[in-house]
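Presented below is the structure to which this report refers.
One protein chain omitted, others in place.
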Amino acid sequence: MKILVCIKQVPDMESKFRINGAGTWYDESDLAWRINEYDEYAVEQGVRLKEQVGEAEMVVLSIGPDRVKEVIKKALAMGGDRGVHVKDDAAFAKDSFEIASIVAEYAQKESFDVIFTGMQSQDRASAQVGVFLAEMLGLPSVTTIVDFSYADGTVTASRELEGGLKAVVKVATPALFTCQLGLNTPRYPTLPNIMKAKKKELLTVEVAELLKVDERLETSRVYFPERKGGGLVLEGDVGEVADRLIAILKEKTTVL
Amino acid sequence: MKTLLVGEYRKGQLRDSCYELLAFAEKLGAESTLFLVGSPTDLPRTGGKLYLADVAKYGEFNPEAHKQLLLDVVAREKPDAVVFSHSSYGWDLAPRVALALKAAQISEVVDVVDGSFVVPSCNSKLRREVKANTAVSVITVQVGAFNPGQPAGTPTVVALDTEAVGALEFVGYETAEKGGVDLTKAEIIVSAGRGIGKKDNVELIARLAEALGGEYAASRPVVDAEWVEHNRQVGSTGQSVSPKLYLACGISGAVQHLAGMKRSEYVVAINTDRDAPIGEVADVLVIADLLQFVPVLTEKIKAL
Partner (left out) sequence: MEFAREIYWNIGHDAPVLLPMYLLSLAAMAIAGWGFWLRIRVYRQGKPAVRTADPAGRLALLLKDALGQVKVLRVPGAGTAHALFFWGFALLFIGTLLIMAQADFTDPLFGLRFLKGNFYKAFSLVLDLAGAVSIVMLLGLLVRRFIVRPAGLETKRDDVVMHALLLLILATGFVIEGARMAVTELGTPLASWSPVGLVFAQTFAGLGEEGLKTLHVGTWWLHFALVLGFIGLIPFTKFRHIFTTPANYFLVDDGPKGRLSTLDLEDDTAESFGAAHVSDLSWKDIFDADACTQCKRCQDRCPAHNTDKPLSPMKIVNQIGELAFGSPGNSLIDTCQKEALWACTTCLACQDICPASIEHVSKIVDMRRHLVLMEGEFPGEEVTGAVDALEVNGNPLGMGYASRGDWAAGLPVVILAEDAEVDILYFVGCYASFDKRNQAVARSFVQLCAAAGVKVGILGKEEKCCGEPVRKLGNEYLYQSLAAGNIEQMQNYGVKKIVTTCPHCFNTLSRDYRDLGFAVEVEHYTVFLEGLVESGRLKLQTEPFSATYHDSCTLGRYNDIYGSPRALLEAAGCQLVEMDRHRAESFCCGAGGGRILAEEKLGSRISVKRVQMAAETAAPMLVSNCPFCLTMFEDGVKGAELDGRLIAKDLAELLAARIQP
C-alpha cells in the first residue's frame, strides 16, 4: 500500500503577527514555525494505517522554503518512510488551486492508495487543497474526519458535523481524507526514530517542475481587523474593575 | 450580479444557513436563486426561484450527486457566484463544484468591501481581501457573519433530477453523548477557555456561573483536554448559543468558537491579551488574569 501525507509548515498562532512590506501576508521575521496542527493528525493516521497494513510505504510531502524540511523530518520521525520537499520560496503567495495542482502533478506519477491531508491550514484556513487534490486525481474524498478504520480495501470514517453530530461514511480505496482535530493522539517521536529519520530519503524538487497552472485568486491586501467601536476595555485593580463590570451589567443587561 | 445560493438539509430539516446566504446576496446587491437537496414539506421561507432535488432520492450526504445537480443548475442559470455556507456541508461540496467550473473559491467570507471579499486568517488575527480572477467564483460564507432578516415568503419550486452517482456510502449519523445540559436554553453562560490553565480551575468558572444563576461551558481545547464534558462545548462543532450574557474567560476567540456564541446579546471577555480576537465580539473586554478576577467577581455577585 502507498500512503501520501501532505503537510504544511505554519507559524505558531501565539506569535505576534506583523504585516509584510508588500501588505500581502504576514512578515516572516520573529515567527516560530510548526507543523500545521491538522496535519499532525494526518501524519499520525498515516503511520497507524501503515502499521496496520504492514506492507506499506508512507510518503510525506510539503511545499515551501528550506525551513519546511523541519516538519518533513518530524513526520518522518513519527513514522514516515520518505519525504518530498517541493522547494518554493514563494509558496505563501500561491492559492489553494496552485498548491493542489503542484501536489497532483507529483502524486499522479505514483499511484497512492490513501492520501491524508489536514482539513485546513491554521494560517490560510481555506479548506480547499485536500478536496481539490482528490478531484484532480479523480479520487473520492471524505472531509473533516474524526474517526478512521480500514479493512480489506474499504475505509469507514466519521465526519464531524456541527452540534456534536457525526456522519459515518464508507468508501473504497484509493481515496483521500482530510483530517479534523481530535482524529487520534499524535505520537511523540521516540529518540531512535528521530535518529533514523535523519537518514531517510528527503528528495527536493523545484516547484517550477511541478507548477503548470495559473492562480485563480488574488490577494489585494492583508491587515489587522479594526476594533469594533463600542467595545469597552476595563483594566486596573481587580476589585474596582469587578465593581465597574457589575454596574455596566446592571445598566446594559437584564441579568442582574 | 447573479448568485446561486446553496441551502442545506440535515436530519430531516432545513437548516437556517440559507437565510444568512440571502443576507449576503443582499449585501452584494445581487440577484439570488436558491438550490437545495431537500424536501417539499420544509422549504425556505423566502420568495424567488428554488431548484429542489428530492433528498429522499439523493440522500442528505452524497457529494458527487449533489455536485452534479448543482452543475446542472449552474448550466441553466449561469450565475456569477455559487455561494455556500462555510459549514461541514459547504466546505466539503464547494471545492468540488469550484474545480468543475474552473472557478476560484473564496472561503469563509466575513465581509464585502468594494467588490472584494474579506476573509479571516491566522486564527482571525488578520484579515485578507481577495478577488477571483475567474469568470465564475465559488464562495463560502462564515456562519453568523451576515445577519439574516425576518424570513418570509414562499419560493417558486423547480424540480431537479439527475443520475444518482456516488462512490461514498453514507452509513448514518452518530450523536455525541447527550444528556444533561442544554446550553441553547441558558440565559447566562460563563465559558472557560485554555486560559484557565488546568482542570482544577474549571471550578472557578462553575462557581461564577452558579452565582449568576447560569450555566458554565467551554471552548473546544478545554473539552479536548477532558477538563469539561463535550455537551458543554460551545463552538461550530459544539453547541451554538445565544444567551443574554456570555462571559468568555481565557478564551482567545478562534473563529470556530465565535461561530458558536456570536449571537449572544451581551458579551464580556476576560483575557490578559488585549489583542485577542474575542475582543472583536466583546461588548466589554476586561484585561485581567482570570484566576484573580473571576473569584473576586463571584464574591461580589454573591454579595448583591
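Going in written order, the chains are labelled A and B, and every chain counts its residues from 1.
As a convention for this text, a contact is a pair of C-beta atoms (placed from the backbone, for glycine too) under 8 Å apart; a residue touches a chain by one contact, two chains touch by 3 or more.
Remember, predicted model here, so these are calculated numbers, not experimental data.
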Options A:K8, A:R34, A:K69 or A:K94, residue touching the unrepresented chain: A:R34
Residues of subunit B (touch criterion as defined above) contacting the omitted chain: 198-200, 225, 272, 289
Touching residues on subunit A - with respect to the absent chain: 12, 14-16, 30-34, 187-192, 194-195
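Definition applied: only the chains that are shown with their structure count from here on.
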Cα-centroid distance, subunit A relative to subunit B, in whole angstrom: 20
Subunit B residues within the subunit A interface of the complex: 10-11, 61, 63-64, 86-89, 91-92, 94-96, 98-100, 102-108, 116, 120-134, 167-176, 178, 187-188, 212, 214, 220, 224, 230-231, 233, 236-240, 244-245, 255, 265-266, 268, 274, 277, 279-288, 292-293, 296-297, 300-301, 304
Touching residues on subunit A, where the partner in the complex is subunit B: 11, 13, 17, 19, 26, 95-97, 120, 122-128, 130-132, 135-136, 140-144, 156, 158-172, 175, 181-182, 215-225, 227-228, 230-235, 238-239, 241-243, 245-246, 248-249, 252-256
